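Note that one protein chain of the assembly has been removed; the remaining protein chains are unaltered in position.
Moving on, here comes subunit A:
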Amino acid sequence: MDQFYRKIMCALLAGSLAAGLLAGCGKSAGEKADTEDTAASGENSALDKTGGDGGEITIGVTSFADTLEPTEQYFSWVVSRYGVGETLVRFDENGEIVPCLAESWKISEDQLTWTFKIREGVKFSNGDDMTPELVKASLERTFELSDRAVSFFEPASMEVDGQNLLIKTKEPVAILPGSLADPLFLIVDTQADTDAFAMEGPICTGPYAVESFSPTDSCVVVRNEYYWDGEVPLDKVTLKCIDDQTTRSMALQTDEVQIAYNLKTENLADFEDSGEYNIQQLESLRSTYAFMNQNGVLGDKALRQAVIRGLDKETYCDTLLEGGATAGKAPVPPTLDFGFDELKDENAYDPDGAKALLEEAGYKDTDGDGFVETPSGEKLELNFVIYTSREELNVYAQAAQASLKDMGINVKLNTVSYETLLDMRDSGEFDMLIWNVLVANTGDPEKYLRENWYSTSSSNQMGYSNPQVDELLDQLVTEFNEDTRKNLIMQIQQLIMDDAATVFFGYETTYLFSSKSVTGVKMYPMDYYWLTKDISLAE
């Protein structure tokens, strides 16, 4: 009898559970239908208002921004990518500098004064006019709040002359217009409540304005009614943060998002055969490399050389990443003509040489655990910090770990979020730290070289210092002649390579997958521009 009751109870319980589950599903389905309804009606009302166009799309993105304050870290990139912020000049799809908020610019005879003619009739998304005074105030704000700004150039003074903005520098700065194209210098309305920029989004001049922002979830942008450069086609765009590559790929396949950024070769298989997607591919200007912290055990050059020689970067790029990257050796990728093929790499892949080098420098396995100890007999464990939002970094790191294990070098992987990685870099808590960056963010690698390898740069937390490199970098700043610049950049690269300062893993090929239901999606070599005014729904 007892048994019988128990069975009945079990059945009842299971039944109620199942019912609960079904109810749950039903409810969420219902809710979804509701939101779709409201979305549809919202669209209709928008249609009524603007007469014909409109629509909404969702874009799957990876995001690293805790806030939308453009002067913080690299968060201005996000503001620019989301179609919110614009700069005085911008890069076109060939990487050439073209006018944006400035109509034209010229340099004085003495090469110390740049004159930018500010475009007339531009309004911020709150309706304020963008005057040259406000442009000046915005740039001053950037220099005041961001310690990265002076690494581009240091203005001696900025003056407004009618519709012109005059930027004076103490030394000639060759890359000044390109620098102003960096999202860091996007123009914000300093008359607006600047404290609210962080969470509510800055007031800028782009085709879209921020409606709501949630750091790890999504950012919703709506049409900027005051946009200066023609009609903005979409009413509303949701930029959904999907850090996980597989999830992002699936979101595109289920049409949850219509465009997905940062997908890789692995995802090609999912989209290639279907005719419903546009696939774009670009040999990028991005370089993936790992800083080696010279304030720790990697201060020993022999160990650094052994590490670099122990890494089979060709195989990583060709086999593991299936051609999703070109093997690296130098700071600047071969896509830019800065003598990649002429540079001599004395630390090419050479596992036996690496082992011999370690042996010679006194790294021996004294306690028989299969890993070498330092010459002073301490355990050697390299702390290799990587971040999660780029899947290929994990492949590089794990492959490096496996390769170095063969050398007898113990590598511990530490996978963190990008935000944590930035903090760890700034506090120097790493032996190796992965970095993936746009090489020519000013249209030229000068800034990139200076930021990472100049001895006193705030981003150089690895303790790399070579007076010769510093000197050449200083020369580069004031050099306007293209050929001399190329020559200088080659010399700098060679020095960095000879010092075994950094592991250059590879230069990635970037992909952009988008549904055919949207048009106007374009890839830019400088990936500052994701959502542009050209993106609209296909008819």
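Going forward, contacts are C-beta pairs under 8 Å (C-beta built on N, C-alpha and C of every residue); 3 or more make two chains touch, one makes a residue touch a chain; residues count from 1.
Throughout what follows, contacts and distances are computed from a predicted model.
Between the names "Butyryl-CoA dehydrogenase", "Peptide/nickel transport system substrate-binding protein", "ABC transporter permease" or "Electron transfer flavoprotein small subunit", the one given in UniProt for the chain missing from this structure view is "ABC transporter permease".
Among A:391, A:446 or A:499, the one in contact with the hidden chain is A:391. Annotation: of A:113, A:238, A:374 or A:401, A:401 touches the absent chain (contact as defined above). Contact with the undisplayed chain is limited, among A:91, A:185, A:208 or A:316, to A:316. Within the complete assembly, A:245 is the residue of A:58, A:125 or A:245 that touches the hidden chain.
Listed here are the subunit A residues that touch the chain not shown: 245-246, 266, 269-270, 312, 315-316, 319-320, 388, 391, 394-395, 397-399, 401-403, 405, 412-413, 415.
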